[in-house]
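Working notes, structure below.
Excluded from the complex is one protein chain; the other protein chains are retained at their positions.
And now, chain A:
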Amino acid sequence: MAPPPKRGRGGGARGLEYISLDGLRVDGRLHTEVRKIRCSLGTLSRADGSAYYEQGNTRVLAAVYGPREPTGRDFEHDKAIVKCEFSTAMFASTARRRTWKGDRKSTAAAIVVQRLFEGVILLAEYPRCQIDIYVQVLQNDGGTLVAAVNAACLALINAGVAMSDYVVACSVGYVDNTFVADPNSLESGSDRPELTLAITPHSGKICSCQLVSKLADDASFESAMQYATAGAKQIFQVLEYEVKKYSLGLLDSRGMVAL
């Protein structure tokens, strides 16, 4: 796809070589490789839908309640409303940090997730209802928004909410003059550009696109988008297989295929 990465100037801010001579990253991945994904559906018995999602060392738990009666005053007469809450556990990062639910980063992430799913869920099927998505980051190693989107997607499928397609997210970073897919916390930082892209895999349409920091020029942006799309398609294969495995497991347990 892309030409092999140029050898980086050894030494980032901490004298660290992010991409070695062989083209391997700090954790041994190639620059197009996404971290290992493990996920399971239906983890929380009380929630309508839930999913536990791991991407490398980033671990996220998502729960979906709904469609149900609106808890607050606001509701739409002809469609459902989506409410999202994004929170990070105190023990999620290396330093124990007390994060408030309402702080800026969490709110921003929650709004992104909410708007994203508003476009994908068939809201017209559930008038005057409310769909709640709760995402909790249990371990933060970069790419929490990506993990949140993917976990929420699985949780919504588990809950049986009508969606037009999956939503799969992937992020792209830029280290040592190279685009890297799915950067971990070491490779992403406040001074590095990071593009988070969420697409619907069957149609390739973009649901959400967030860029942190600056990229050099438009060509870089196009390049980054390509990397992100390819990464998202990798992730989609994993998610689809996981959903299929879960569904067949349920059917096997229930014992009837003809309904």
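Following the convention adopted for this analysis, a residue touches a chain if its C-beta (ideal position, glycine included) is under 8 Å from a C-beta of that chain, and two chains touch if they have at least 3 such contacts; residues count from 1.
Following the convention adopted for this analysis, contacts and distances are computed from a predicted model.
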item: "Transmembrane emp24 domain-containing protein p24delta9-like", "NADH-ubiquinone oxidoreductase chain 4L", "2-oxoisovalerate dehydrogenase subunit beta, mitochondrial" or "Exosome complex component RRP4" - which is the UniProt name of the missing chain; value: "Exosome complex component RRP4"
item: Residue touching the undisplayed chain, where the options are A:Asp27, A:Asp103, A:Glu125 or A:Glu222; value: A:Glu125
item: Which residue of A:Gln55, A:Thr88, A:Asn150 or A:Thr200 touches the chain not shown here; value: A:Thr200
item: Residues in chain A touching the chain absent from view; value: 42, 45, 48-49, 66-69, 122, 125-129, 157-166, 200-203, 240, 243-257, 259
